[in-house]
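This report refers to the structure that appears directly beneath it.
Note that one protein chain is taken out, while the other chains of the complex remain in position.
In this document, chain identifiers A and B correspond to the written order of the chains, with residue numbering beginning at 1 in each.
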Amino acid sequence: HAQAPIKLKFQSTWPNKDIFHEFAGDYVKRVNAMTGGRVELEILPAGSVVPAFQMLDAVSSGILDGGHGVAAYWYGKNKAFSLFGTAPAFGWDADELLGWIRYGGGQELYDDLVQNTLKLNVVGMLTGPMPGQPLGWFKKEITSADDMKGMKYRTVGLGADLFKEFGAAVTIVPGGEIVPAIDRGLLDGAEFNNPSSDLVLGFPDVAKVYMLGSYHQALECFEILFNKTKFEGLPKDVQEILKGASDATSSTMMWKAQDRYSKDLEAIKARGVKVLQTPRPVLEAQLKAWDTVIANLSADPIFKKVVESQKEWAKRIVGFRLEYEPDSKFAYDHFFKTA
Amino acid sequence: MFLSDPALGILMLVLFLIFLMLGFPIAFTLMALGVGFGYFTQGDSIFNLFVQRTYSVMANDVLISIPLFLFMGYVIERANILDRLFKAIQLAAGWIPGSLAVATLITCALFATATGIVGAVVTLMGLLAFPAMLRAGYNTKIASGVVCAGGCLGILIPPSVMLILYGATAGVSVVKLYAAAFIPGISLALMYIAYVIIRAMINPSLAPKLPVEERNVPTSTIIWALLTSFFPLVALITSVLGCIIFGLATPSEAAAIGAAGAILLALAYRTFSLEKLKDSVFLTARASAMVCWLFVGSAVFSAVFALLGGQRVVEEFIMGLDLGPVGFLILTQIIIFVLGWPLEWTEIIVIFLPIFLPLLDHFGIDPIFFGVLVALNLQTSFLSPPVAMAPFYLKGVAPKHVSIDEIFSGVMPFIFIVVFAMALLYIFPGFALWLPNYLYGG
Partner (left out) sequence: MQSLLLAVDRINAFIGKLFAWCIVILMLAICYEVFRRYVLRDPTTWAYDVSLMLYGALFMMAGAYTLSRNGHVRGDFLYRNWAPPTQAKCDLVLYFLFYFPGILALIYSGWGYFYLSWLLNEHSSFSPDGPVIWPFKAIIPITGVMMLAQGVVEVVRCWICIRDGDWPQRLHDVEEMEKVILEEAAARQEAITNAADREGTTRGAL
């Protein structure tokens, strides 16, 4: 006779309507299907058991069995955490970051940080590469780094340290709380992540300028966490499915994002939002600020070890790509550029 | 296990309702039931959930403004500026029918708005305005209704602690709530005033005119009295409220500045001292602890209730009733009204509202609009017997011959006015939604 399914409580760090919660749900659906009913992950949005920023603690202590989020959310515990989600803009993309995780020694460094340094009882899988993120939503256009001086601005992870160098007053809040925070005057400007999320979270209601193409979070990936004790108690094949499904969802997520993000950017423009590119002087200031941030934080040997390993990988892999790949803009312009 | 999880959730809720009546501090009843049921069903992990929930109340940036507004209220209350205010308004309102009652309502509304402390307003006005009205030959019922109803307006008219609590519970913008409650709050005060004037015009013996010599005061005296009492307080309230509604400052920033402004005002009146500052500080700590510990208890209780699936049972039950949005609104408002008989607004908002709030989305009801309806409704929780704080307070300070039944029947018409205002608001939601939509877009 059929055995009762293993039920696992799985909470995301995203609001119900956000496309990120949908990504988390895609993973859950896939696991439930692949295990043929032996495992039942129950997906919950941020706040249903614990607030977004407490998900890691909740998984580690067993309140939740698992969760879906980003490593940058835990950077209060150790700033190196952010390197495993949103790393410095060395010219690489999130797919190449995940390459480093698998073949560049990233996973070992991650496990060491989580399990040995921070003594957290979790198993983490890095997944779901994201494209570069917009500079964000503002009341007025940003033309120079100085425009952000004194601004109450939301970002996460090392991006927060970066904009501190700009003189911004950075306040870090979870995704679902940004628009309410702008609403009550806690923030003047903010970025979350991508056109689909930004649209559904209501940014066009509170700001009318959307600046794209920034180096503060040029790459980021998601993180799927499980309670380690719970995970290790699962049958070996189920453990393998949980990992494999994370890889599989990585790809479907990327493909779904291509479709949705591009459509939703058009929808944002249709709402009368001014969509602009982040100007070059701001980008230059960002790269300089990255130098400072990396130099400062490298005082911590763990941070230093991880970031050096990333640099080594990025130097080789991006160098290869630039030498190897044809210029996509050249071809695009040939076919699609009108006049 | 004898019971399914959702059944345990419902059992937990029922037990809470029973234990609630035993009069034990509610925060700890909630905490214990949450932890107990949580331990029974979730095991050790409940302890982590408990501490994390506690911590999220400690790190809740919406609630920061509560102690600040309470502090501002206590400073104003302790600064003894009520007599001055009442006298000035009384002089200015001398020509209106039922002038003393009108002056009482305006003073109550203004003072209650600035302090947000209902009990203090009702007792102080019970000592000040109530005997004055009786001396002038006012009908006891009208006089008591006016003091009680007027004293409760402060929790509706922003900046109100009740709306912050609702905002924190429902996860909606306090700023928008303030904008939405502004017009209904002022309108309710005006409806009270209109009611009193009409009654006085129909039957002048209910509210006799003041003797001529008391009415004939030189205009300059009136203006001076208003300038030194009415306007400073109005300026303080409107600047605090203006900063919030026009997005110049967050509610907690405005509350901090309001508190500083209240201290300056009290110093200007030379009615403030270190002793009074200390009193305000200590009372603020106790009142904040009372509200925020209730939040802590409710946070763990509601988390376990949701984990057990109790929330889903309630939702399925209400969905199963096959109500439309109108039916749902009426049902919830009736439940809140009835809860207001034995309970006070803090418990209702923090403990019971979270059960209905998730359903608003399903019925397509704007949580801001719902919040204003609830705020109006909760006016009655102070006024409706058997537990009606405002009449109790008034009874405590009123002359012996005034019976509690007289006060209750005096309050009744004002409860009807509140219900009437709710019906109006329901038919014309624009009363609440126009200002926030105008200011912040649709």
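Just so it is clear, a contact is a pair of C-beta atoms (placed from the backbone, for glycine too) under 8 Å apart; a residue touches a chain by one contact, two chains touch by 3 or more.
Please read these numbers as outputs of a predicted model, since none were measured by experiment.
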* To do: Taking the complete complex into account, tell me which visible chains touch the one left out.
  => A, B
* Selected residue (touches chain absent from view) among B:249, B:266 or B:357 -> B:249
* To do: Tell me which residue among B:11, B:223, B:306 or B:404 touches the hidden chain in the full complex.
  => B:404
* Quick one: say which of B:281, B:338 or B:439 touches the chain that got left out. => B:281
* Structure fact -> chain A residues touching the chain left out here are 53, 57, 73-78, 118-119, 149-150, 152, 160-161, 163-164, 167, 169-173, 186
* Kindly note down the residues of chain B that lie in touch with the hidden chain. => 19-29, 31-33, 35-36, 46-48, 50-52, 54-55, 57-59, 61, 63-64, 67-68, 70-71, 77-78, 116-120, 122-124, 126-127, 155, 161-162, 248-249, 252-253, 256-257, 259-260, 277-279, 281-294, 342-344, 346-347, 386-387, 389, 392-393, 395-397, 400, 404
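Quick note on the criterion: only the chains that are shown with their structure count from here on.
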* Distance between chain centroids, defined by C-alpha means - chain A, chain B (Å) -> 42
* **Contact set on chain B toward chain A in their complex** => 42, 44-45, 48-49, 52-53, 55-56, 61-62, 171-176, 244, 247-251, 253, 303, 306-307, 440-441
* Touch list for chain A against partner chain B, complex -> 48-51, 54, 57-58, 61-63, 180, 183-186, 205-206
